[in-house]
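With one protein chain held back, the other chains of the complex are shown just where they sit.
Naming follows writing order (A, B and C), and every chain is counted from residue 1.
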Amino acid sequence: MKREQYTNSFSNIERAKIVDKNEQKGCVPNCAKKGEDTMSIRERLSGNEAAATAMKQINPDVVAAFPITPSTEIPQYFSTFVDNGMVDTEFIAVESEHSAMSACIGAEAAGARAMTATSANGLSLMWEMVYIASGMRLPIVMSLVNRAVSGPLNIHNDHSDAMGVRDSGWIMLFSETNQEAYDNLLMAHRIAENEKVQLPLMVCQDGFITSHSIENIELLEDEKVKEFVGEYHPKHYLLNAKEPMAMGPMDLQAFLFEHKYQQAEAMKNAKQVILDVAKDFEKMTGRSYGLFEEYKLEDADIAIVCMNSTAGTTKDVVDALREQGIKAGLLKVRVFRPFPAEEIAKALSHVKAVAVLDKADSLNGAGGALFTDVTSGMQTNNVTVPTASYIYGIGGRDTTSKEIESVFKDLMKDSKKDKIENPYRYLGLRKE
Amino acid sequence: MTNIDKNTTADKMTIAGNIYEAGNAREFKTGDWRSIRPKYISEKCIQCGLCFPVCPEDAIPVGKDQKRTDFNYDYCKGCGVCAKVCPFGAITMQTEDEE
Amino acid sequence: MSNMIEIRWHGRGGQGAKTASLLLADAAFNTGKYIQGFPEYGPERMGAPITAYNRISDTQIRIHSNIYEPDYVVVVDDTLLESVDVTAGLKKEGAIVINTTKDGEQLKKLLKGYEGKVYTIDARKVSMETLGKYFPNTPMLAAIVKVSGIMKEDEFVKDMEGSFKHKFAKKPEVIDGNMKALKMALEEVKQVS
Partner (left out) sequence: MAYNMKEIVAERPSRFTSGHRMCAGCGAPPVARMILRALKPEDHAVIANATGCMEVSSFIYPYTSWTDSYIHTAFECTAATLSGVETAYHSMKKQGKLPEDNHTKFIAFGGDGGTYDIGIQSLSGAMERGHDLTYVCYDNGAYMNTGIQRSSATPRFADTTTSPAGSVIPGKMQSRKDLTEIMEAHHLPYVAQTIAYMNFKDLYEKAEKAIYTEGPTFLNVLSPCPRGWGYPTEDLMQINKLAVETCYWPLYEVENGKYKVNYKPAKKLPIEEFLKPQKRFKHMFKPGNEWMIKEFQEEVDKRWQALLDLEEMSNKAE
């Protein structure tokens, strides 16, 4: 599978910077300046740097990855950490993403902490192993830098890669900013490895839009992260010579159903564990996370539901509209799997019209995947709010404040009707 | 002893199909696959050992004294490889009901 | 976000417009600002026209889209003026800074009647005289800082000295040249219309 390799933003400079800064200060980039609150470290990093820095501080036993735009920088930075002795990790430069996930499965099964990073077609090639990782109940953590899945070939951001694995049994966290990508990764292992969960977890962020944009970020000190993440002590693992074990059986009619049910239960359990871990994280950082973020939603008449970086742009638009006296609001989904159907339905129950923004089209002739989940969640919880599906930002198409504003304007009209017309819509598409 | 079977409920099953008693397949008898069986004629056996490693089922018990004993019919599937490699006629194949 | 300044950079792949936008982000960051620095992506290759962006603000920056109505535009290579609409969306109360030896009259034509302020600097001259090599980055960085006033000149100079000392720790000889380039550029940049 041939992949175009593009020059990555700043990668050489930033990579060098991270490396010698760390050589100098023996910790994360630009470690606490004098007189600065040592609790958190004011930095500016791209989303990929943030992810790589989180991985460095987590210091997993094994990382196996294959380069693909726009996540390529992550294994680049990480192998620099490895080759400069800044982590204990063994890095496996595999020959494909399929092998990347296979090696992570092997390492995690062996009793190690394994991590990887990928995008788009890389995840597509991994697909078989993505299901096997969750079926084997291995808490592997992946950094997924969202990009359009071919074809035709496009290296830019949308969510078609993530949506393609939404039923694979992985916990899926989405991140608006480099900061959230970093924070979500720091919380990942505590969630995934929890005895009630034992499921793999992926942290998503928008390719290029956040992965390659340098922005302000608050980092934690290495020691704090180490303490928070803790050590991994699996109950059963292949390398335990005192208890040899077998994994990955032929699992026939009498058993697979029950094993899948166990996975389903674990996914349900994950919801509370995610909230518990977030509570601890807030104690340490003051940054609070839930299953989703409500921005001026409480008293909103109209609301947008979306994920990742678009939420930031939407917040600006909400503020602008509020100044005009329009009661707009936002629900930003952070935890997409497990899907908080009931909680979202409740949070939206009072609004007069909702627009769900999907950065990938399900091509089912009826609307995007997030739209389908949100509306079915409302239906099963007896919440009836006119809701429209907007497909937007495909293949890196830039989404402007004006366009977000136009969605709210649509909703103002929709909110006056009792039934929504043409609920399957496109935002920012050229057509007569 | 493996305590998982067709009646075990989901909460009692190991996750992911993991098994923590390596080698527990010994509990699964394959002897009933057999339609013909090898007969061990110890008088003819000179303990040359040719048959020891060829049995796919590991159904030829070999003691620390490096001597074999009669077949383990719990597992023998009756393939006949052992009889064929024995140059001394110490193993013959016969139908299940033959004495 | 009234206090937010938006800057668009035009250059050619390999000339370091991206790097310059990063350095500007760094400098602003170091003086306590919230920043964004991101290039517009494509299969850039050496010589191809490229665009990079900066947002600089006193408050958190949440917007995640390209910049369509910049306050300032920086042109690292004046040969782009013929091929790229560098003033597209540029606010007329804003300004454009161009690395060129052309005078105001010549530029007027090329800028299709842009009404805002036009600044020029001969980054090649500055670079050659101070560094002996053509690195337009440092001079252009100094020029946009001066023109946009996003930070105090002395703060900027002090901060850059720090980052040069760090960046070129292994080859201190160039620190001096870069500082010279910086200071010279702050003098050299002039308004032509």
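We take it that contacts are C-beta pairs under 8 Å (C-beta built on N, C-alpha and C of every residue); 3 or more make two chains touch, one makes a residue touch a chain.
Since the structure is predicted, the reported quantities are computational estimates derived from the model, not experimental observations.
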Displayed chains in contact with the omitted chain are A, B
Touching the unshown chain, chain B contributes residues 2, 4-5, 14, 17, 19, 21-30, 33-34, 47, 49-50, 52-59, 62-66, 72, 74-75, 77-81, 83-85, 93
Had the left-out chain been drawn, it would touch chain A at residues 61-62, 64, 88-90, 92-96, 98-99, 102-112, 114, 128-129, 132, 136, 238-241, 244-252, 255
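Methods note: only the chains that are shown with their structure count from here on.
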Rounded to the nearest Å, the gap separating the Cα centres of chain A and chain B is 52
Between chain A and chain C, the Cα-mean centres are separated in Å by 34
Here the gap between chain B and chain C, centre to centre from mean Cα coordinates and rounded to Å, is 81
Residue positions on chain C within touch of chain A in the complex are 1, 13, 18-19, 22, 25-26, 29, 34-39, 41-44, 60-66, 68, 166, 169
The residues of chain B that touch chain A in their complex are 6, 8-10, 13, 15-20, 22
Per the touch rule above, chain A residues touching chain B in the complex are 135-137, 198, 236, 243-249, 251, 254-255, 258-259, 261-262, 265
